[in-house]
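A selection of the complex's chains, in situ.
The chains carry the letters A and B, assigned in the order they are written, with residues numbered from 1 in each.
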Amino acid sequence: VTAGPLITLTTDFGEASPYVAAQKGVILSINPAARLVDLSHQIPPQDVRHAAFFLAAALPYFPPSALHVIVVDPGVGSERAILYVETAGQRLLVPDNGCWTFLKGETPPRVVRLAEPRFWRPQVSATFHGRDIFAPVAAHLSLGLNPSELGPPAAEWVRLTIPVPQAGMNSIRGEITFVDHFGNLITNIPAERLQPPDVLGVGRHTCRRRFRWVRTYADAPPGTLVALASSTGFLEVAVVQGNAARKLRATVGMPVVVGWAR
Amino acid sequence: VTAGPLITLTTDFGEASPYVAAQKGVILSINPAARLVDLSHQIPPQDVRHAAFFLAAALPYFPPSALHVIVVDPGVGSERAILYVETAGQRLLVPDNGCWTFLKGETPPRVVRLAEPRFWRPQVSATFHGRDIFAPVAAHLSLGLNPSELGPPAAEWVRLTIPVPQAGMNSIRGEITFVDHFGNLITNIPAERLQPPDVLGVGRHTCRRRFRWVRTYADAPPGTLVALASSTGFLEVAVVQGNAARKLRATVGMPVVVGWAR
């Protein structure tokens, strides 16, 4: 079996709008053999941080042959650059808003700034670069175009940072970095080597919560508030077969504290 | 690389229901090499006009080799026909409800009325022609079936119309034709050659709104009400990094007026 080149798509376009479809059409018009893989079109609108966590948790599992097209782009049409990036064994097309910078490679990334309109659609709108620039460039790359043809190397780019959790004497204070579809709260507190905490605080004034430390959800009865190691290696707060975000009215950025009795 | 034939899918089925999956299964059972491309399964239920705007904004970007299957079909099981259509360089299977008639080709469309049950599933339900007629016919077409085998040419079909905006002395009055996932309001007022207006009215009694005329969203601070040319070439009303539909309680069909001081 010879299979067409893989192009993955991640956007905040939703699916009731025609934007995802238009992007797919442009790619397939230039390279009808491209294999499109939807990663998500439900990134919350303009939420670059959400996209950054999404990509860091998803892209490392892909083969290096895939090309990832990311269009979460509040700065569309402005002076913000569009970048071709090779990092952590992955190849991406991204707006220069930092959405890719949680991917950690062992070598410095290769970054090219898109500057050659001959690989774009002839007319580029001011509000839909996904269709007019990202899609045709992705299609040309999938046909074998050398990325150095796209524009000059870039040495500067926007970086996002993850706040570092603060370790106290008998506690660690971090924050919620991602709320998933189940309402599970993923934090920035590394779970590896974490001793089972005695105290858990979440949200305003980091209220103390009754909870159980578990290995997996099914270790406690439905409805139980639990803390555990997430599948991405961070402290996670969940409600078994429930929705912790709703139960605790928790949102991204809220503080989370774990503590130990001496 | 030899790639299987492209079949795109657009429905109002949602994804929690098994209808999209059943349709995919039927196609792949007849032509296992077909390449399925999801355009949307989130067309609002039975909203033929939404589908019509969606298709007009999405299909023109596809290569002529694609076959587009559209199942937004409030008349399923009734006397309404199912049509094979070639128009504007695209090939479609559609219920005869006008959903394809905003696609504008340079030549008259070729339209065939499906009438040959030998290309359908042996038992055709009264409520799910997507599975029982559209899917098997699409699969047979993707295997090379000549469309003239499907039934007789059709000379009549349902047409949708877009209301024409009304030009006054110093104003144009149009309406909202589409609200996208971001809450941006797309109107029927062509944006090409439009002078930046001084006055913008939206909704009931077309209230005057403070707004800025911009080239793209990022030209104004978050929260600003802006008017601009949409990526499809029409006047668009948006809130920068916000949701204009929610802010203005605006829905499809509401009047929009732009005016100029003398």
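Throughout what follows, contacts are C-beta pairs under 8 Å (C-beta built on N, C-alpha and C of every residue); 3 or more make two chains touch, one makes a residue touch a chain.
Predicted, not measured: the structure shown is a model, and the values here were computed from it.
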item: With 2 copies placed, total copies in this complex; value: 3
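One rule holds for everything that comes next: only the chains that are shown with their structure count from here on.
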item: Distance between chain centroids, defined by C-alpha means - chain A, chain B (Å); value: 30
item: Of all residues in chain B, those that touch chain A in their complex; value: 1-3, 6, 8, 10, 35, 37-44, 50, 53-55, 57-63, 65-66, 180-182, 215-219, 228-231, 236, 241, 243
item: Of chain A, residues touching chain B in the complex; value: 2-4, 12-26, 28-29, 32-33, 35-36, 38, 45-46, 74-78, 80, 125-128, 131-132
